[in-house]
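I am attaching a structure below and will ask some questions about it afterwards.
Missing here: one protein chain of the complex. Every other protein chain is in place.
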Amino acid sequence: MATMVPPREERVLRQNVPSASNRLPGVKNYAQVDREIVGTLRPTLGWFALLGTAILCLLIGISTWMYQIHEGLGAAGYHPPVMWGVYIVTFVFWVGIGHAGTLISAILYLFRAGFRTTIYRASEAMTVFAVMTAGLFPILHLGRPWKFFWLIPYPNWRLIWPNPKSPLVWDVFAILTYLTVSATFFFIGLIPDIAVLRDQEKNPIRKRIYAALALGWRNSDNEWRHFTRAYLFLAAFATPLVLSVHSVVSFDFAMALTPGWHATIFPPYFVAGAIFSGIGMVFTIIIPLRKFFKLEHYVTINDLDAAAKLCLFTSMVVGLAYLTEFQVAWMSGNRVEQEYFWNRVFGQWTWAAWIMLICNMVLPLSLFSQKLRRNTSWLFALSIFINIGMWFERFVIVIPSLSHEFEPWQWGGYHPTWVDYNILLGSFGWFFMWFLLFIRQLPVMAIAEIKEIVQPRWRRHHDDSHDLDVQVIDPTLTLGDD
Amino acid sequence: MTQQRKWTAIPGLLVLAIGAVVLSAYSGASSSQGSAPDQPIAFPHPKHAASVEKGGLGLNCLYCHNNANRSADVGMPAVNTCMGCHQSVMGTTAAGKAEIQKLWKYADVANMGKNARPVPWVRIHKVPEYVHFPHVRHVNAGVTCQTCHGQVQGMPKVYQAASLNMGWCVNCHVNGYDPKEGMKAAGYDTVTPARYAGGVPYGTAGSVAGIMTAQVSAISRDTEARVHSAATPSSERRRARYDCAACHY
Amino acid sequence: MQGVIGAFVELDSTVHAIEELKKRNFREITIYSPAPRHELEEAVAAGPSKVRRFTLIGGLMGLSFGYWIPIWISDYWPLVVGGKPVASWVPYTIIGFELMVLIGSLSTVAGMFALARIPRLTLTVGYDPRFSHSDYGVWVAAGPDRSLEASDVLRRNGAVEVRNER
Partner (left out) sequence: MTNDTESKGVKRRDFLKVLGVAGATVGTVGCSSEKVGKLIPYVVHPDQTISGVSTYYASTCRECAAGCGIIAETRDGRTTKLEGNPEHPLNKGALCARGQSSLQGLYNPDRFRGPMMKQNAAWKAIEWDTALALVSQKLGEARSRGTAANSVFVNQHETGSFPGFLDTWLAGAGMKPHLSVDFEADGAAIEANRRAYGASWPKLSFTDAKLIVSFGADFLETWGMSVPQQLDFADARAKIEGAPRFIYIGPRRSLTGLNADQWIACKPGTELAIANALAGNGSIADAAAKSGVAADVLTRLQQELAAAKPALVLSGVSSANALDVATAVAAINKASGAVGTTIKTSEGTTAFDGISSYAELVAAVERMRAGQVPVAFVRGVNPAYNLPAAAKFADAFAKVPFKVSFSLYPDETTELCDLVLPDLHSLESWGDADAGKGTVSMQQPAMDPVFTGTRATADVLIQLAQKDPNTASKYPQKDYRSWLIGRFPGGTSAFTAAVQKGVVAGSVAARTSTAAPAGTAAPQPIEQTPGDLFLVTYHSSVLGDGRGANKPWLQELPDPVTKVLWSSWVEIHPQTATARGIERGDIVEVTTASGKVRAPAYLYLGIRPDTIAVAVGQGHSSVAQLDAWDGKNEKTHPVQWGYGRYARNLGARAHDLLAPGANGAGGLVLTGTRASLAKTGDTEILVSTEGSARQHGRGIAQAVPIAELLKPESREHAKEEKVPGAPTGAFLPGLRSPVAADAQGDLGSPTAEDKGKDKGMYAANHWSGMARRRWAMTIDLARCTGCSACVTACYAENNIPTVGAAWQNATVYAEAKPGFNVTRGREMNWLRLERYFEGANEGEWTEDFEARFVPMLCQHCGNAPCEPVCPVYATYHAPDGLNVQVYNRCVGTRYCSNNCPYKVRYFNWFGYGEPDRKQYAFPSPLDWQLNPDVTVRTKGVMEKCTFCVQRIREAETRVKSEGRDLVADEFTTACAQACPSRAIVFGDAADPTWSVAGQVDDRRAYHVFEELNTYTAVVYLKKVTHAPAIPARA
C-alpha cells in the first residue's frame, strides 16, 4: 500500500506544533491524556443523583406531553392570536444552543483556532443533544402531533406531498440535515477515542459495546488519512450548514408578514444570537465540567478567555441587531411596525424585552474586562444570564409580535400554564440526561486531537528546538504499561 | 489470520431497512378492502341483479338503491320494498326459504307489520366522514356502480371490491374515468349494445331496465356503441376536478 | 498474511523505521499511531485521499435531488398557494442546499468508510491496544524469507518490541 519514495538521507524530524507545550503546559504525554480523560468515565454517586434528577424532569415532561396530547393543545397557555408560544420559543432556543457546538467544532476547526481542541467534544455533544431536544418541539407543538410525518416527503397511497414553499418544510429539511450531519460529525470524531476506550476497557460487556461503536478502528495510517480528509470535508459542510440552519429557522418568522417578524435582518441576527446563546451554554457546561473532572489544565483559562471574547463579539452583534430593528421600525414610517415595537419595549411586554436587553446586551459588556474574562465564577454566572436572556429573546420575538398584529380587535396577551412549564422542564431533563450519560460514558475531550498537539516522544534532542520544552522519556512508561 | 471484510453487510442491511420503510408507507394504507362481513340476511345479489342470461332477475340497481341518482346517499331499500315481492316469492331452495323467513320476521308479517323493524345491514363501503362523496354526481356522470363497488351482481356475499383510499379516488379524478371500462365492469361487453337506447347505465347488462333513458344523458349513444371498439382516447375519459375542496370541506 | 509488527515509543524512530523499510522495498507497511501525525503521513507518502470524490459527487447529487424533489412535488399536484408560481425555484434553493449538505456529508462518510475499510468486525493482525494509547506501531508484511530482515530494521530503529505475526 505504501508507495515507493525515492530513497533519501535520514531526515531530521522537527516538531511543528509550536503551541503544544504552551497551550497545554499541564499535559505532558499521551499516557497522561489517556489516564486523565479516560479516568473521568467512572460514575460517581453525585453523577447518579444528577442523572436521576434529569430523568425525573424528563418523566414529568413526558407525562405532561401525554396529557396534552390527550386533552388537546388548549391545556397549554395559548391565547390566540398568540398561536405559537413557549414551545416554539424553546425550539428556537435549543436550535440556537446547538449552533455554538458546530461553530466550535467545524468553523474553528477550519480556522485552526487553538482553544477549540479541548472544548469541542463537549460542545459538539451539546449540539447533538440540543438539536435532538429542539427537534422535539415542532412535533410537540402540533395540534395533531401524531401526524408529524406528513411534513416529510415520502411516497404514500394518498398521492399527496408536503408543500415545499412552506418555511416549516424547509425547517424539516434543515433540522433533519443538521441533526444528521452534526451527529455524524460528532460520531466520526469519536471513533478513534472510542477505540481508545475499547482498548483500555476491562469489563467485557462494555468492551464489546465500545468495540462495536469503534467500528474496528485500528489507528492505521490508511484510516487516519481518509479520516482527516473526511473530517475536513465534514467541517467544510457543517460550516455553511450551521449558518443556513438558523437562517432557515429565522425564515419561519421572516417569511411571515407579521410585524416584528417580517424583517430582512433576521437571518444574520438569528445566527449571531444562536452562536451567542450557544457559547453561553458552553460556559454553563464546560466550567463545572473542568472543575469537577479536574481538567483545568486541559481547558485552560486562556481557552476560556478566548471563548469569552467570542461571546463578547457575538453579544455586540446581537445588540446591534436589536438596535437595528428599532431603528428600522422608527424610520419605516409604518405605523403598524412602530406601534408594535413601542408595545414591545414600553408597553405590554416591557418586562420580557428588558430581561432580554439587559442579559444579552448589557451584562456581556463586562467581558471587556480581562479580569472578568478570566474569572470562571463570573463567566458561569454570566452564562446563566445569557441562557435566560436568549430564551427571552425568542420569547420577545415570537409572542409580542403575534399579540399585537394588524387587527387591533384581535390583540391579546399570553399566559403559559403549568403544561408549558413542565414541558420546558422536560426538555432540560431530556438534554441533560443525554449529556450526563455522555460525560460518563464517552470521553468529554477529544483524546486523539489532544494527543495531536501534545509533544510526542522523541528519541533525540534537536538542537534547533530551543524554544520547545523537549520531552523527557518517562522511564516508567514501557510497553504493556496500563 | 486474514483480514476480514464482513463490513459490506452493514450497508446492505441499511438498504433493506429503507426499503422496508418505504414499503410500509404503502402497506400502511391497507384499507378494509376485501372485507365481507356477515349480513343479517344473506341477501343473494346474483339472484336479483345478475342478468337473465346468467340466471338472475336482472333487477336494476336503482330498483332498490333508489336514491343513487338523486342524492348523496344511495339509500337502502325499505323493508316494505322487499316485501313487495317477497310477500309472494317464498324462495325455491331451503336456504333461500330460511333467509326469506328472516325477512318476514323483520317485517313482522305475523302481526301484520305492527312491530316491523328495519334490517340492520352491516355497512361495507364507507369513506371517512370528512370525505363528501355525492353518489348523484358520479352516477349521473355515467360512472357505473360496478366501477367502485365491483361486480356485485356476481357476489354471493358482498365484499369491498375497491380499496376506497384517497389515491384510488384521485387516480380516477385525474386520469379520468373510462366509460368503456365502466361499461365492461357492468357486464356490457357480453351483450349486443343494440339492445340499449343509450343513457346512463344503472344496472348490469341484461337487467330489465339496464339503462334509464329518461335521465339526463351524460353518456352519449355513441359512447355505448364504442364500448367494443379499441382504446378510449384520453379526451373521452371523464375527469373531475381534483383539488382538495372537491371532496374535503 | 504474514508479517512483523514493531512497537515504538518515539515518533522519530518510527519515521526512520518506515523510511528504512521503504528503502528496503517492503511494500506493505501499515502504521498505527494514537493520533494522526503529519510526520508519519509524510514518511508513508501516500497520495491524497479519494474521499473528496465522494464528497463532490454526493454533494452534486444532493443538490440536484434537492431541487428536483420540490419541483416535482409542486407540479405533481399543482395547487396555487398565496398566488405564487406552482413551482418556484427560488425558495427551493434552501431544500437544494440542505440536501446537498446532507447527502454530501453522508457520502463523504460513506466514502471514508469504504476507503478506510470500516466498519470492520475484527481487528486485523498485528494490532495492539497500545497503539491507541501512546505507542506507534509499524506492521510490515514479510514472508518467512524476509521476516528476519524486517525485524532487524525495526529493532535497529528503536522498536521496543518486535513480534512475528501471522
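The chains carry the letters A, B and C, assigned in the order they are written, with residues numbered from 1 in each.
By definition in this document, contacts are C-beta pairs under 8 Å (C-beta built on N, C-alpha and C of every residue); 3 or more make two chains touch, one makes a residue touch a chain.
Model, not experiment: these values are computed from the prediction.
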item	value
Chains shown that the absent chain touches, full complex	A, B, C
Touching the absent chain when the full complex is considered, from A:53, A:166, A:200 or A:302	A:166
Residue touching the undisplayed chain, where the options are A:44, A:327, A:369 or A:410	A:410
Interface residues of subunit C (partner: the chain not displayed)	77-86, 88
Missing-partner contacts on subunit A, residue numbers	67, 71-75, 77-84, 138, 141-144, 147-148, 150-151, 160-163, 165-169, 172, 252, 255-258, 333-336, 339, 402, 405-412, 417-419
Touch residues of subunit B, complete complex, unshown partner	31-32, 35, 37, 67, 70-81, 107, 113, 116-137, 140, 216, 239-245, 248-249
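As a working rule, only the chains that are shown with their structure count from here on.
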item	value
Label of the chain whose CA centroid is most distant from the centroid of subunit B	C
Interchain centroid distance [CA atoms averaged], subunit A/subunit C, Å	27
Where subunit C touches two or more other chains at once, by residue number	113, 117-122, 124
Contacts with 2+ other chains: residues of subunit B	7
Residue ranges of subunit A touching subunit C (in the complex, touch as defined)	1-5, 7-8, 10-11, 13, 16, 29-31, 34, 153, 159-165, 169-170, 173-174, 176-177, 180-181, 184-185, 188, 191-192, 195-196, 198-200, 215-230, 233-234, 237-238, 240-241, 244, 248, 251, 448-449, 451-452, 456-460, 473, 477-480, 482
Subunit A - residues contacting subunit B, complex	154-160, 216
Subunit A-touching residues of subunit B, taken from the complex the two chains share	7, 22, 25-26, 28-29, 165-167, 170-171
